[in-house]
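Every protein chain except one is present and positioned as in the full complex.
This part shows chain A:
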Amino acid sequence: MRLINRSPARPLAVALAAAPFVAVAIAYAIGSEIRLAANPADKLLPAPATILDTAIRLFTEPDRRSGEILLWRDTAASLLRLLGGVGIAALTSLILGMLIGLLPYARRGLSGFVAVLSMVPPLALLPILFIVFGLGETAKIVLIVIGITPFMTRDLSQRVLDIPHEQIVKAQTLGASTWVIAARVALPQILPRLIANVRLSLGSAWLFLIAAEAVASDVGLGYRIFLVRRYLAMDVILTYVIWITLLAFLIDWALRLLTRKAFPWMEAGL
């Protein structure tokens, strides 16, 4: 039998999915063991048990100076920025994408501009944003918006254009106005794509968020990582990295669930 026609049975499939995670954990444990054997005060690869202790401390013990648990404060601040930025970007790209996809006038006027805009490297604009908007929340949210809106807009407008022309003509023969075609034919069909876009852009959004927090901030997950870097506190950094990964995974999972629940017609054919 050819390799392309072989697929693993259920228990083996689960084991295969877990294998890379286990391999990385074992590799880390071995590396940590070797370094700690040579120098018990080594900070570069703290033992897994140390990381666990640190994680429990970070999640439960309040800061001695402010009396707040910093990790939760950082999480709240970062999530607020992230969701604010992604939310604004999603709404903007939805409106622009619909306009470009449906109206030839908007397409002529905007699509070239959006295409050029999406080539601008957002991080290069970060200094400008800090100068214009100051060091507060605005600059960080605007960076996320600028970073992900153009490519979401390009994709959504293309999806609107991909709606079969027959459907648009059919809607016209049923007497639908431009507004009705936008609201009842195009919008429901690209909303699932919008959510898929948000899922794809969350990676870049986290990147822009952490970059902005690293440069200028006084709270946030990215800020904390770059702060404790000065003390070589690898246990704290690793806890934060795992926590961010978990948050990103949970958001992605929630959005996938939302797509399945909210758009039953997408799976009707399966």
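Keep in mind that, in the parts below, a contact is a pair of C-beta atoms (placed from the backbone, for glycine too) under 8 Å apart; a residue touches a chain by one contact, two chains touch by 3 or more; residues count from 1.
Quick note on the criterion: contacts and distances are computed from a predicted model.
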Its UniProt record identifies the chain omitted here, from "Molybdopterin synthase catalytic subunit", "ABC transporter, ATP-binding protein", "Poly(3-hydroxyalkanoate) polymerase subunit PhaC" or "Gluconate 2-dehydrogenase (Acceptor)", as "ABC transporter, ATP-binding protein"
Candidates A:Ala171, A:Ile195, A:Val219 or A:Ala248 - the one touching the absent chain
A:Ala171
Residue list for chain A contacting the dropped chain reads 164, 166-167, 169-177, 179-180, 183-185, 188-189, 263-265, 268-269
